[in-house]
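Every protein chain but one is kept in place in this view of the complex.
Now for chain A:
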Amino acid sequence: MRWTLWIVLGLFPLIDGHPTLKTDQNSLETADAALNHQNGSLNSVLHLDDTEKAALETTRNDPAFPMKELNTSHYPATRAAKVAQHYLNYHHGSPFKWFMVHAVKKASSEDIPEVGKKYHIQFSVQEQATKEIVGNCTAEILFRHTEVQSAPEVNCTCDDLLKIKTSDADHALYHHIKHQPEPMTGMDIPDSHGNIPKEMEPFWYLGGIGASFIMWQQSNESTLYNMAHVHSVKQLNSENDLLAFEYVVLLHDMVSQEIIHWHMQVAWNPTQGVKVTQCHLLPKGTLKQPSAEKHKI
């Protein structure tokens, strides 16, 4: 079996199917350009051909590299599920559709020598606007053990994902925005007390979906990201039928407890979904931090 593995490994460097943070975390050039995903289904980002897939299949059942059952309450399963959530949101989210992990039902992992660790999880997600629970999601998440951060590779399917229909709301919002005389802007979403004006909610969701791309790209086995705050959002001019927005978002990493600031440009329309077209990390201290009251206590 070993020689098959070496061939597969030898072929890995040739695979380049997704946007990566190859050098440092500071920018993602044409972030989504290389990302190949098909509407309606979530395909593996590994882009292996059939021989390569078969080789990887064999290693999975090889007793030399056993599958380890994971405790679903413990953090390895939690972190892997969060990555799947980010991936799901980026591919299926909208200003009216945002998923959070609801429960991890089953999890296991396998070491892939010289490559990394692959997690297999069964989990449910809850859509935040409708509160609907999508019960049957499965995902494979491969964390490569590389020297610099590389995005985990995710393969994820959920039964009944498409039962949550937001296209009416999406289209209504799209037309509403298109017909405003002035480009929209917003700040501090939510405010310090957790309030979000009703008309800002879709932009909060949109920020969350865009941020999901960044969080997915930035994740590894030692991170657990959530979007903590939308510092600002500003609509940009767009020539085509995509709406474009410039966001500054605050992300919270549970493991390091750090709050990091990212600037991103997000493009959206109801049929094409959400795309992050540009993003970069802002140095600490760039922003005036959000504060509760403008007056002194």
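Going forward, a residue touches a chain if its C-beta (ideal position, glycine included) is under 8 Å from a C-beta of that chain, and two chains touch if they have at least 3 such contacts; residues count from 1.
As a working rule, contacts and distances are computed from a predicted model.
> Can you work out the missing subunit's protein name as recorded in UniProt? Choose among "GATB amidotransferase", "Carboxypeptidase A1", "Ribosomal protein L2 C-terminal domain-containing protein" or "Phosphatidylinositol glycan anchor biosynthesis class T".
"Carboxypeptidase A1"
> Per the definition of touch given earlier, which of A:H74, A:K106 or A:K178 contacts the omitted chain?
A:H74
> Among A:T130, A:T146, A:S167 or A:S192, which one touches the chain that has been omitted from the display?
Candidates A:T130, A:T146, A:S167 or A:S192; residue touching the omitted chain: A:S192.
> Of the residues listed, A:A169, A:A228 or A:L242, which one is in contact with the missing chain?
Going through A:A169, A:A228 or A:L242 one by one, A:A228 is the residue touching the chain not shown.
> Pick out the residues on chain A that sit against the missing chain.
71, 73-75, 78, 82, 98, 100-101, 103, 128, 181-182, 185, 190-197, 199, 226-229, 250, 252, 254-259, 289-297
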